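Yeah, one chain of the complex is gone here, protein chain that is, but the others are all in their spots.
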Amino acid sequence: MNYKSGICTFCGTGCGHLLDVRDDKVCGVFPMQNHPVSKGRLCVRGWNVHELLNTPEKITTPLIRKDGKLVEASYDEAVSYLVEKLKKVSPDEIGFLASPRSSNEDNYLLMRLARSVFNTNNISLDCDPGHRISLDVLHKGTGMAGMLGSLEEISRADFMLVVGIDITKQNPIIGSEIHMAARKGSRVFTIDTRVTQIARLSNGFLQIQPGAYKIAIAYMAKVLLDENLADVDFIKKHTEGYDSFTKVLSSLKESEVVEKTGVDIEVLKTLARDLALSRSAMVFYSSGISGFDRETVSYIYNLYLMAGKIGKEGCGVNPITGINNLQGSKDMGIAPDLLTGFQKLSDSAAVDKFNKEWGVKLNTQAGKSPNEMGSKLRAFVAVDHDETIIRNVDDIKKTDFVAYIGSYQNGFMDYAHVVLPVATYAETDGTFTNTERRVQLAKKKVEPPKNILACWQVFSKIAEKAGATWSYGSPADVMKEIAKLTPSYSAVSHDKLGIGGVKTYGLDRYDAEKAANKAAFAPVDANFAVPLASEEYPVLLLIGESQHYWHQNNLMKKTHIPLREYNATLLLYPQGYVAISPQKAKELNVRDRFPVKIVSPYGSMETLAQVTDKVKPNTAYVAYFVDEMVTKFFMEHKDVLKRGEDTTIPVRIVKV
Amino acid sequence: MYLINKSQVLDIAKELQKEYQVYGPVMEKEAKQCMFVKVDDIAELDLNAPIPAKPPKHALFPQFERIMSYQYDKKNQKVEIKPDFDSSKKALFGLRSCDLTGVLCMDRFFLGQEFVDDVYKNHRKNMFIVTNTCNVPFKQCFCVCTDSGPSAQEGYDLNLTDLGDQYLVEAGSDKGKALAEKLGLKNSDDSHKKAKSEVIDKSINAFDAIAKDNKAWISRVVNRVTTGLIDEKVWEYIGNQCIECGACSFVCPSCTCFNIVDPVTGPETADRMRTWDSCSYEGYSRMAGGHNPRKPVEDRRSKRFFCKLSYSQSKKYLRPGCVGCGRCQWVCPGDIGLPNVVTYIRRDIQK
Partner (left out) sequence: MSELNNITIPEIATITEIKDEIIEVKTFYLSFDGRQGGQPPKFTSGQFVMCTVFGSGEFAVSLPPSPENDRFHLTVRRVGKVTNALHSLKVGDKVGIRGPFGNGFPFEEIKGKNVIYVAGGIGFIPLRSSIMRVMQNKDQFGRVLIFLGARTPQEHMYAYNIKEWKNTPGFEMNLTIDNPVPGWDGDTGFVHTLLKKKNIPVENTVAFVCGPPMMFNAVIKELTELGIKEENIISTLERHMKCGIGKCQHCAVGRTLVCTDGPVYNYKQLKTLGEQF
């Protein structure tokens, strides 16, 4: 039986699959029928994962830069060099950039390395703020740092709201589950700034003005308040802080809503009523690099809490992570101020626990994310990151020392002084936590090339060279330690992870009945300002993920068929594109693929126009991850970018 | 026609193993899914396992295979090409009739037409096929509508039918007959033939109502698809639900579209690989320079069903392109497998 069961590691859905392994090569893939979430389906990336695992473009040996060129070296040499360089600078000058694609064990060890061996808390994922915001809001409210619902219960949700996420392109199988539930009678509504596929498959769709998600959701809450549709029993029994929430809502005016959202107010009212009156309801929104800002997430959470649609079967507030282990990375403490399981550095009891286990005295001052260190960054270690989405890449080029740890060749190696290859995920054991807090084990299926070590072995080597003694014999050992130190992972161990894995917190979904504490309403404000176009900057430019612009562009480029599909947009618009409406195009006297220039108060960039009726007349849309866009143009808009999916910049578009 | 005791039916596979690599249905223990794979230990084979999730076509038409490798010396301007065809002898044991029909479609496609495909020819020659009649249809089967089951009619070397405590073994070729004689199987008589047709009738009766309701279910649609008289809105409705994952083409026993790529394996070496491709992908028909004759997703959907259901395509395969296995139904994230599409089209016809 050459088919071995495993987990797909492209996106946050974590579909089950079987890999065809022959002669130590992965030469095929097939979906797993009995997986509780994917149920025998895969998307275009999942169906072609064997192309990625077979690519010859892997890093084959450790490398050290000598006289400007990368030359081959042994692990010992490269690791010694790395440790030497890191020890030369002070701990607050080191930055670690972990990867949201790494397994839980690998990320835990990187976190341990940074904190206990190099005494620094400057470790992050760089796709912040996105998911961290959702976790902050949900944790503060319910004590659960993760999705409150469960993907397995989608079929039991009578009502589903899809807010600001192109889910059939980002997490196709979750989109499929929603669609299947809709076909069986569930009602699905989409609120988005663009016409997405799920919008066309929903029972109703509200195309909203950019930046207006917060006010639209707030208004839905107000409708429930005004029409006495809030679930008062639930609120009384399971929540606290409702009164301060209602106070904030009272200041919202209907006219303001109409003006700022641009939607039909009656439809929005009906939507709110449907939500309240349904037996069970879920909400899905994008969490991650294009997630919402804190206020919007708080309002979504509060709305569902007041409607009594949290903590019951078929209910939940569900942030959807696009990258496979974004949830797991956060669980493993990849943040300047977190330990595992959302335990904070400021929590002395938690710190004591770690101190005892690791035999160190941790520095409890929160660190900084490497992209916020500016010129203070003197040594930088990056793990498996797309070179195009590293925000402060200019600073990094000037840093004294850069190390890159990864499996696949990456343009980022051009800046590295040390490169350490690690085995791919099919060549070692590792667990991944998907967007619904499901921890699944991807077992080793092929032997790595003879001279390549697994990530956990490389980290152990680095620790050893730096003077620490780690005694892990396998990734399972690492998970044992994680379970010991992390209450939400206490039931997780490799031998218990069969098909479908195990959910963190020991809970399939947040259960209001079983919760130790009441759920708290999130504090929100009544500032409903939306970005305004002005005469000088009449177009609202949205940023987000584009069809086929999946994260991990670097990995896509190593495949054949996903690359071709991914290129579907990139080939047509090699310098990226800005999507504008036909009316705008006529006004500017441009046609599809004509060069245009986008001008904002901070700067400008040139790109090609894509004329589509998926955007409204005075909005335009631009995709992440096209080289020039992320690093040059948007970097000037630092504050604006923090708003994630709702990022909107008033601009002017001119023909070139 | 011969008989063999149920407890000894795997002896056929054991005998085949002496000369061939044996492929057959095996239950994957962890995922509890039936897959059609190469076996070393014949005892792993399970003739009672449900229809294999991955169509056995991958034994003849692998998902990802190398067909040649080459070395190019840029400095000295020399090139050396090395073909890499797989001509190992394979035996497919326990093939279901729908999957066999898929193999026959592939035969007519790859080996008939204008050119003979060398790669497929090498996989296919020296192959021994043992089919297994379906006593009971599986959840999504509809082979009775596409004339491809529940028992194989042609193209096999041996056909097995479970009669209770014995298997009826029909020889469909000289090779099959020779093997049966070699094993010393005893002859069957008319009563066994009758038993077989009873088994088949029982099986047919157990199909879903819609599958055997009226044979006109698919054929009326075939008419419409061939003539193109289907409202655009139907295709738009179908296209809206397509997630463009490619699964339908990958699990279909008669789909044969492939892609060719030349990954570079070293500074002066490269391979030529064939991989499964799907017409549901947007990039499938896109030409260099950007022109794409089948850009909208509904065009791709209508192309696929034209390929599977129209008369003109049937001429290529000498039968309808669909074999009624139903795999596309369970693997489609958008719920637009062939049976559903046929239902939508029929609904439109009846309006």
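When the chains are written out, they are named A and B in that same order, and each has its own residue count from 1.
Criterion: contacts are C-beta pairs under 8 Å (C-beta built on N, C-alpha and C of every residue); 3 or more make two chains touch, one makes a residue touch a chain.
The structure displayed is predicted, hence computed values, not measured ones.
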item	value
Which displayed chains the hidden chain touches across the whole complex	B
Selected residue (touches chain absent from view) among B:Ala43, B:Ala209 or B:Met287	B:Met287
Touching the absent chain when the full complex is considered, from B:Asp99, B:Asp277 or B:Glu298	B:Asp277
Contact residue for the chain not shown (choose from B:Asn5, B:Ser88, B:Gln113 or B:Ser197)	B:Gln113
Touching residues (missing chain, whole complex) on chain B	67-68, 70, 72, 74, 77-79, 81, 83, 109-110, 113-120, 228, 256-262, 264, 268, 270, 277, 279, 284-289, 291, 293-294, 299, 303, 306-307, 310, 312-313
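The definition used in the following text is that only the chains that are shown with their structure count from here on.
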item	value
Of all residues in chain A, those that touch chain B in their complex	1-3, 5, 16, 18, 20, 27-35, 40-44, 46-48, 50-51, 54-56, 168, 172-173, 175-176, 179-180, 183, 197, 200-201, 498-499, 560-561, 564-565, 567-568, 571-572
Chain A contact footprint on chain B (complex, rising order)	26, 28-33, 35, 37-39, 44, 53-54, 58, 62-65, 240-241, 243-247, 250, 259, 261, 263-266, 273, 275, 277, 281-283, 286, 290, 330-335
